[in-house]
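Would you mind keeping the following structure in view while I ask a few things?
Only one protein chain is missing; all other protein chains are in place.
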Amino acid sequence: MAPSFLFSQFMGGLTTAMFLFLIASGLSLVFGIMRVINFAHGSFYMLGAYLAWQGVQWFHPTGVGFWAASLFAAVAVGVLGAVVERLFFRSLYGREELYQLLFTYALVLILGDVAKFIWGTQQLSVSTPPVLVGSVQIFGSTQPFYNLFMMVIGPAIALAGWLVLNRSGVGRLVRAAQMDREMLDALGANVGTVYTGMFVVSSFLAGLSGALVTPIQSIVPGMDVLIIVQAFIVVVIGGMGSLWGTFWGSVIYGEVLSFGILIFPGFSLFSVFALMAVILIVRPWGLFGRPL
Amino acid sequence: MLEVAGLSKSFAGFRAVSDVDLKVETGQIAAVIGPNGAGKSTLFNLITGHLQPDGGTVRLDGRDITGTPPYRICRMGIGRSFQRTNIFARLTVFENLQAAFLVHHRRGVNFWSRSETLYRDETTALLASIGLVEQRDTVAGTLSYGNQKQLELGLALASDPALLLLDEPTAGMSATETHETIRLIEKIAGERALTLLFTEHDMDVVFQIAQKIAVLHQGRVIADGAPAEVRADPTVRRVYLGEH
Partner (left out) sequence: MTTETTATRTAAETPAPGVRVIGSGASLWSRVPWTLIIFVFACAVPWIGSRYNAFLAEQIAIDALFAVSLNLLLGTTGLVSFGHVAYFGVGAYVCGILMKTYSLPFVIAFPAAGLGAAAFALVSGYFCVRLIKLYFAMLTLAFSQIIWAIAYKWNDVTGGDNGLPEIPFPNMDWMNSLPLVGDLKTADRFYLLSILLIAMSLAIVHRIIRSPFGRVLTTIRDNPERAAFIGVNVRLYQLAAFVVAGTFAGFAGALYGIFSRGVFADYVFWSKSAEVLIMTILGGMDYFWGPPVGALALVWLNQEITDYTEYWPFVLGTILLVLLFAFPGGILGGLDALWSRARRVRRA
């Protein structure tokens, strides 16, 4: 095992991890506040990807076009999130969690077909923005600039999120809502707005990650289902509602997948679910989460 | 019959129950009183296994039952009613009690008989003794508050307990309802020779029927004895009765 090969595998795992982290962070956020697993999160991700592609088609495919398109996609998905939350999700809050989960699943079904209807079933792709084209050699392995860029964006969001949540008034409100919704209600704080806000932020993040993943992954139907399963595992391992947990969960997931394949090919698929099961058995609230 | 020694429980630094000693003799009617937050419900939860104590023991007829899971404690002959009405809302009153009998007689492992045919006579008898004969086919969730409390009592009695723990049995009741409930409890306790331990806010009720009173304040027992003693105790007067 040449060190450069190992390093290559490691970097590959890290790339996967940082992509996942961006997506999973939104999922973890919604769960932390609203105690609901949003299965439609993967669908928002997929819509972000499709909308980014669409945006690139519209805004003349220059270097700036990609960034504008990504922002457009993220904002559009954020708006969709707001609409979904206000119109539908609201009325399900008092009800059993099962109904809320099934609602998000219904969204998965509907949004998946909407995407299919609008964009068809063939693979679409977006080219890497010119400013990030190319690669660099590190320790004998080739690292595309775009991948490195993604590896930086991930922790950047984590830091930004951590700062907002811990240092600002909004953050305090969010943490209070996390702990006791009823109390907050009683104090007159507008809990509804907090929930909508969080949902919008989460959807925005999903859309953004979908958009940013397009240069290195083709856009296909079914990418929503594929990603939500992975994001789910990451959030379970790291701990629901903990951004830091999501970060480490992503890293663990990425590296297990990357190195697991070396041990024996079929292993990694099995091992990530086995890991998820073990965490749930031993420490259900994950590495960094808090007991419900 | 029941002996609690040095029982303690803290929640994240807050000492809910601190070094509590309590003794209830067989056949006695005992009460635990104290202001809100004094630790009465926590004490009950510790006795019935819903919470694990940090220290101390609970003994039933000499046997150490500290921290035993609730379902086992129930089988040992301790019945309990809960402060917030805890019944099977979607079953009828009859079915509620019938279910309790089924479980008590260990019929839960029966996969074959039709459950509605078992223990009908016992259920009818219990319905009569708690005064819910007319409501036997009402879905429990639609009962009036008072009736639900009666059903609570019935559920606790179905397991044929020797010791009955009642957590605020007259909470939220009018004066008439309280009076009726206490009559009922007294009657049943007499009929079945039960040992009774209850918590209460209503002082009249307590002094009416309790033979022994323990006063809790901030998790500690500050007085313990016959009603007359407790009434006269200066600490109690200062802390509790004065406020009331």
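Here the chain labels run A and B in written order, and each chain numbers its own residues starting at 1.
Convention: a contact is a pair of C-beta atoms (placed from the backbone, for glycine too) under 8 Å apart; a residue touches a chain by one contact, two chains touch by 3 or more.
Predicted, not measured: the structure shown is a model, and the values here were computed from it.
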item	value
Chains in view that touch the one left out, judged over the entire complex	A, B
Omitted-chain contact residue, chosen from A:108, A:126 or A:212	A:108
Where the unshown chain meets chain B, residue by residue	48, 50, 69-71, 74-75, 80, 82, 86-92, 94-95, 98-100, 102-104, 107-116, 118, 135, 137-139, 142, 155-156, 158-159
Chain not shown, touching residues in chain A	35, 37, 88, 91-92, 95, 97-99, 101-103, 105-110, 112-114, 116-117, 225, 229, 232, 236, 265-266, 269-270, 273-274, 276-277, 280-281, 284, 292
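In this section, only the chains that are shown with their structure count from here on.
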item	value
Centre-of-Cα separation between chain B and chain A, whole angstrom	50
